[in-house]
Structure formats: structure tokens, C-alpha cells
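The structure's right below; bear with me while I get my questions together.
A single protein chain has been omitted from the complex, and every remaining protein chain is retained in its original position.
Letters A and B name the chains as they come in the text, with residue numbers starting at 1 for each one.
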Amino acid sequence: MTSTVTSSRPGAGPDAPARLAMTGISKRFGAVRAIRQADLVVRPGTVHALVGENGAGKSTMIKILAGVETPDTGDIEVDGSPASIRGTSDALALGIATVYQEPQLFGELTVSENIFIGREVRRGARVDWAAQHAQVVDVLDLLGLPPRVATATVADLPIATQQQVSIAKALVGNARILILDEPSAILTDAEIDVLFTVVRRLVASGVSVIYISHRLDELFRIADEVTVMRDGATIGTYPIGDLTVRRVAELMVGGILTQEKAVRAPTQDTPALELSGLGRVGAFHDVDVAVRPGEVVGLYGLVGSGVSEIAACVYGIDRATSGTITLAGRQVRPKNPGHAKRLGIALLPANRKQEGMFSFQSIAFNISAGHLDRLSKAGFWVDRAAERTVARDLIKRLAVKTPSEKQAIGAMSGGNAQKVVLARQLVSRPEVLVLAEPTQGVDIGAKEEIHKIIAELAAEGTAVLVVTSDLPEALRVADRLVVVRGGTTTVEFGPDATQVDVLAAAAGHDDPSDASDPEQDS
Amino acid sequence: MTTTAPPTSPRPTRRARVLPPPIAGQELVLVAVIALMWVVLALTTPAFASAGSIQPLLVATAPIALAGIGMTIVIITGGIDVSVGGMMMVCAVVTAKALVAFELALPLALGLSVAVGGLLGLVNGLLIAYGRVHAIIITFGTMNVFLFVGLQIFASRTVNGIPSTLQFFGRGVAGRTLGVPHAFVLTLLIAAIAWWYLRHTAGGRHFYAIGGDAQAARLAGIDVRGRILAAYVVTGLLVGLASCFLIAQGTSSLDQSVGNGKELAVIAAVVIGGTSIMGGRGSVLGTVLGALLVQTVTSGVTQLGWPSQLSDLFVGIFIIVAVGADLLRERARRRRLRAKGAAA
Partner (left out) sequence: MSTSTQAPTPAGPDPAPRPAAAERGDSIGARALRAVLTQRITLLAVLIVVVVLSYVALDAGGYLTAPYDPDYLSASLINAVPLAMLALAELLVILSGRGGIDLSVGAIVALSGMVFGFMYGQWGWPLWLAVVATAGFGALCGALNGFLVAYIGFPALIATLATFYAFKSLAIVVNQQSPISTPPIQELYSLTRSVEIPVIGGQIPDVPLGIFTFLLPTVLIVWLLLARTTYGRRLYAVGTNDVASLWAGQPVRATRFGAYALAGLISGLVAVVTVAQFASARPDAGVSGNGMALPAITIAVLGGVAITGGIGRVAGVVLATLLIVWLNAGILLAFVGNEGSQYQLLALGVVLVAAALLNGFAGRRYGVAD
């Protein structure tokens, strides 16, 4: 049945006309040049990887292809003829389908219905279920899924299968160019194997796949060619055979950056926070990391490595299923965030809007939330004078730009809002401070300031654990850097680690002889 | 592959596989509960098993089930309509007065009531689809307005001397064929049409998609506003028909309490029938069964000689049990998926 979608097996040789050619693409957002003169050429029947660090311009390129954004300059050709993509429907008509990271499906409808929603095959008044079913079964077969999945309710399916359903949805539209935006981020290793099998089958049937991933080791299993982006520009396109993980990392980073860093020494040798053998079924396992007072430790991992789940466990949002958490020599089991807080842990949540902000409430409200026991008389009456003082102090200390502490946080910029949420963690000086993605969606200026605050806190003796997927940030703020990969802690780097070393380690360095720096054992 | 043996012919098996089973767990449970109650009531009270007891039960189920079909669609889209009681009052009083004044024929009376209901539903639908205000607030408002309109038409007097035009849908002998009440048969017929529409047409499935995620539905090219408008208009039309049943079931007079509190009874039937108040999931079959269950409780409590108001207590308990079971199922589903994810 595989052959029914496309019977021809086009040659993937270098002489074949390009399936997609984007040339001289530029796009500005206000003052920011998101993309500068980028070129991307994808040949038919190949997997073309697009890699780059966060903010390198990958997602903007994808949005332009999907018709979500229109480029300021540049030309797009599909199969040799000029194409104009002005909206999502133009992209679909050209056979360009995008599968985003999070499946966008209707949980209570069946797989078949999800695939055809809004474009049902009709027979008279009713939906022609049999015809839809036949097409869906064919595509599912291509994806290696049994026919019974077609009638399953989406909410009953595991997330990996849901993602395959999204791919199926794209394929039923007769996609010739399939964009997979970090498809592996939410999948387990076994699920990734299935995904790759699917991708290979699609390519064999003539589809061109644009594959975006942070996990560089994957490229060597699936990609034919790699285009590297850096600072909004395409650095170049390379056949996969010419590359190594380390070489890709170097191209992405653009040489070795050295940054001046103050060398700190921990004030005590007993760790303020120590995780040993910590694990949670289905999320991560055997995590070992220790943070001493006065020290900043980075926990660096790519999206989906399990790094964010570790933070949730330390703070009592989830329960660990194995291993121990030790605070200043005392073993603890945080039951919930309130309990973790009483134990002396403060945590800055990763997702500011969903987990951090009370958006239509004031700055003072946002800071005092969670510290009402301290900022009240008899634990009942809010001490509004104390609340105001604390809020004003922190606004000054963190340089929050606002006319008054009464402003609603929802109207503030990302950087200022993040400072307010961070301020909440500093009301009572915490012994242990966990910062999850402390500068996500924050402008450069505020980012600098937040990094400065982290350094100050460490200088005051706080044990700081920075959990992040932003590598330059991890290198910049951390005294020691622990890399999380595949749900567990792997290697540890000292203060003189380079981006290339760490990226290669985190992205799956399969060839240790390639490493120039010795890896330290933790 | 043989095509001779009908039970194993490829056609039926293929058809059976293209869609999920037509009857879900909750509906089977409801059927079982209703059957159990009927058996117990038949054994404990001598009068229950007689036609004289079952027939009024079915007749009384009809208006709630009918309005419930519309309410089910509205709730599937993620909305709600608490103005149903007010709509019933307006439809009933307009129709009753017209019957008295013009001695309308049956089809005209039905048409009038349905048209009035559709008009009121249109008001709700327009305000909700285009006003971008939550349905519960809009329908709280229109409920008061509809009550005002209804009471104005009543003009502080009970409508008396209503001709027996509508007796075809009433409790009496004229309202039955072979012992089966017409009102109930018509309700079942409409429920079947609604069931088919919701299950087999694109328009029907779009109601579910909108309730699941309205934003995603819009991106998928679904006419969200048009569908929402349609849901409230259909509710109005069905309430109009249900109002005729209410007139037919009464005596020759209609007082101002008509429709009183019916919105909550209708919502109760829908919820017991397994439709999720969060939207995106529900069935009209469940709603009809839910209405039947509520009427069985009401009838059973009377038959047992208990105070009739005690039936509301059981309705409350049934709501908790029905929705509670649904919550547990959801929780089990999430746990199962997590376990599956961990095993992989």
C-alpha cells in the first residue's frame, strides 16, 4: 500500500531539480533582523536538516514556508517554478505541510475525523466515512500504524502516536514538502526509531522532509544534507558525510567564544542541595548533582532531555520515584511547593505566563504571593506597609521599570515581568534557589541584569541551580555545568568549558576520540 | 474471500470498523439502571407495571428530552442555555392564546410555537456568536427578558378554554396509537435524526470540534459562528415543539408557572446522559435516557408513596454519580496513558 501515495522513486542525485529553493530571504521584526539573506535548497526525496541555536532564525524560516509570515525580500521556487506564499492555504496548496512540536488535535474526535476535519469527503449530506477511512488506513500503514488507530479517539492515544497522527494529517493533503519541527523533542528513544522509519519511508516515496532538531546525533541517522543557521543567516549547506557532531556544533556556535567570568569559590563544602540517583518513571533517572552554598551550578539539557521535569520534582510538583533529595545534609521529600518552600527551596518556574504570573494583578500582589505568611500579622492580616516596602525594595534591586508597584504585571514587557516573578523568589533569602529557564522570552538587556542578579545571589551564599536549555546562558552563569541527556546526568564541565564541548556532549557525542577537552567525572 | 455468508461478508465488517461503536459505555449503564429501576418498581409497587403508569411517564419525558436534544448540541459546542424555561413560557403562552383566539389547526399551532422558539433561539445565538460574551451570562439575561415577554402576554391571567387541538400529543387516548404515546414517538424520531446528524455529517462533527477547541476549529476552516448560531436556533425550535407537548399534557388551561425551572431539569437530563459540560463530548441518545431516568425517579417516588419532592434529592444524587463516574473514567484514562508512556 505504500506505493499508492506516490509510485515514483525520484533520484536523489545532485542533478535533480530542487524541490524547494529559497534565495535571499530576509525578514525584520521591528528593529530585529530575524533573517538576513538566507538561502535554503531542498532536493526531492531527501531529508534536509535545518540546525542552529535558539534565535538563529530557524523558526522564522519555517513560518515563512508555512505561510504564517511573509518575507520582506527573497524568492521561493517550488519544483522550479516561482511560488508566492501569502497565507497558510497557499502553502497547503503548494504541498507544503508543517507538523509542529505540540500536536494540534481534537481529543474527543477519532483519528480519521481529525485528519479530515474541515475538509471532509462527503457523499450527499453525510460524511463518506468509508472513503475517508480507506485513505487514512493507507497513510497510517505508511506510518507503520495499524488500521484500528483510524477509529481510535485521539485522547486515548499516547503523545507519540498523536504526533504521528499530525504527520498523517499533513500527508493526506498530498504533501510534497513535509516540515517536522523538533519532532523528537517529546519522544522516547523507541518512539524516535519509529519516527525515523516513517521518515525514511516518506522519503522513499518522493517526499522532501525538512527536519529541525536540536539533537545533533540524530542528524547522522536521518539527514542527507544539513543547513546551518547562525544569527539569522545561513552559514552553508553540507552533505552529512562531510560533518561530525563536533563540526556541526562549531558551525552553529561560530568559533569559540570566551567570556570573562568572575571565579567564585563555594562558601561551604557541604552541599546545600544534593540530588543522588533521583528518578521519576517516564521522565528521568539516576540524576546526580550537588550544589554548594555560594555556587552556581548549571543543569543543561536540550528540550525533551528531562531537564525541566527534574526541577518540578525538586519543588514537589511531581514526586520522585527513586533516589534522594538532600538539603544541607538532611534528606527530604518535598510533598508540594508549599512544603518545598518551607524546607528552604525557592523556584523560578520555566513557563512564566502559565506558571509564574498572576497577569491582571499588581506587581506587589505578584511579589507577595507565596510569602503571605511572612508579610502578614498573625498570618491573617496582610501587612500592606511591609508588602509595599518589600515590593519597592525588590523593584529597585532588580531594576524593574515601572512607575509604581501597583501596576498590573500583565501589561509589562517579558523582561520586566520575569524580574517580578524572580523577585517573588527573593522575598526571603532562600538557601537553595532553582531557576528554570530564567531568561526565556526576555530581551538582551534584562537578560544581562538577571545574570548579574544570579551572580550576586551566589556571592551572598545562596546555592543556585540554573536549569536551562540555553547553552550560552548556562556557560555564562554557571561555575560548574552538568549535562542532562536522555533523561539522566552525563558529564560535568568546569568553568573553562566551551560551547562546542558542551553542545557536542549534550547533543549526543558518539565518538569520544573526537573530543579535545577531557571530560570530568562528577 | 466468500461473499455468500451474510454474517461474514466484507461489507458489514468494514462498515463496523470505520466508526467507533454507536453506543458508548455511559448509555449502556443508563439503560441498565433504568431497566433495574423498572424491575424493582414493578416488583414493589403493584401499579407501576401497568400501561396507565408507563404511558404518562413516557409522555412526561418527551418535552424534557426534546429540549434536551437542543441543549446537548449547545453544551457540545462548549456553551449552555439557561433561558430554556423562559422560552418555554413564551412559546406556550403564545400558542395557547392563538389556539383560543383563532382555533388554529394542529400543524399551524405547531408551526407557530416552533417559529416563536426559533426566533428566541436566534436572539440567543446572535448575541452569543457575535457578542463574544460567555453563553451563561447572555442566557441569564435573555431568560429574564423572555420571562417578561411571557408574563406580559399572559397579562396576569391564566389562559382558559384551550381547545383540544393538541390532544394528539396529550395524555389521553387521542394521544396514543397502539398504546404508545405520540409525543414520545415523535421525540424518539427527532432524537434519531439528531443522532444521525451529529454522528454522520460534517456539520454535526463540527459541533464537537468547536467544543474541543474553538480556536483550532477556526484554523481548520470551520464556520464557528455559524455553527454556534445554529446550535441555539435548533434549541429554540425544539423548545417550541416541547412547549406544544406541555400544553397538550395540561388541562384546558395554562398558568404562569409553565416552564418554571425547566432549564435546570433539562441540563440535569443532559448531564446524566453523559454529555460533558466542558464541551466536545456528548450524545443525544444519552440525553433521552437521562430524561427517562429522571422521569422514572419522579414517577417511582410517587408510586412508592413517598413525598413527591423527594425525587429531586435522587436527581441530585444521580447527577453526582453520573458525572463522578465520568471524572473517574477520565482520571483512569490519563493514568493509563502515563503508564503507557513510561513503559515505552
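The rule is simple: a contact is a pair of C-beta atoms (placed from the backbone, for glycine too) under 8 Å apart; a residue touches a chain by one contact, two chains touch by 3 or more.
Being a predicted model, the structure only gives us computed values, none of them experimental.
Asker: Could you tell me which of the visible chains the hidden chain touches?
Answerer: Taking every chain of the complex into account, the missing one touches A, B.
Asker: Among A:Gln37, A:Ser359 or A:Thr490, single out the residue that touches the unshown chain.
Answerer: Of the candidates A:Gln37, A:Ser359 or A:Thr490, A:Ser359 is in touch with the missing chain.
Asker: Kindly state which of the options A:Gln407, A:Gln440 or A:Thr490 is in contact with the chain not pictured.
Answerer: Missing-chain contact among the listed residues: A:Gln407.
Asker: Given the full complex, what residues of subunit B touch the hidden partner chain?
Answerer: Touch with the absent chain occurs at residues 80, 82, 127, 131-134, 136-138, 140-148, 151-152, 156, 260-261, 264, 267-268, 271, 277-278, 307, 309-313, 315-317, 319-320, 323-324, 327.
Asker: Since one chain has been left out of the picture, which residues of subunit A touch it in the full complex?
Answerer: 315, 317, 336-338, 340-341, 347, 349, 354-362, 364-365, 368-370, 372-373, 376, 379-382, 384, 406-408, 411, 424
In the analysis below, only the chains that are shown with their structure count from here on.
Asker: What does subunit B use to touch subunit A in their complex?
Answerer: 14-15, 17-20, 200-202, 205-206, 208-209, 211-213, 216-217, 219-222, 280-281, 333, 337-338, 340-342, 344
Asker: Using the touch definition up top, name the residues of subunit A that touch subunit B in the complex.
Answerer: It is residues 88, 104-110, 112-113, 117-120, 122, 125-127, 129-130, 132-133, 147-148, 150-151, 153, 155-160, 188, 190-191, 281-282 of subunit A that touch subunit B.
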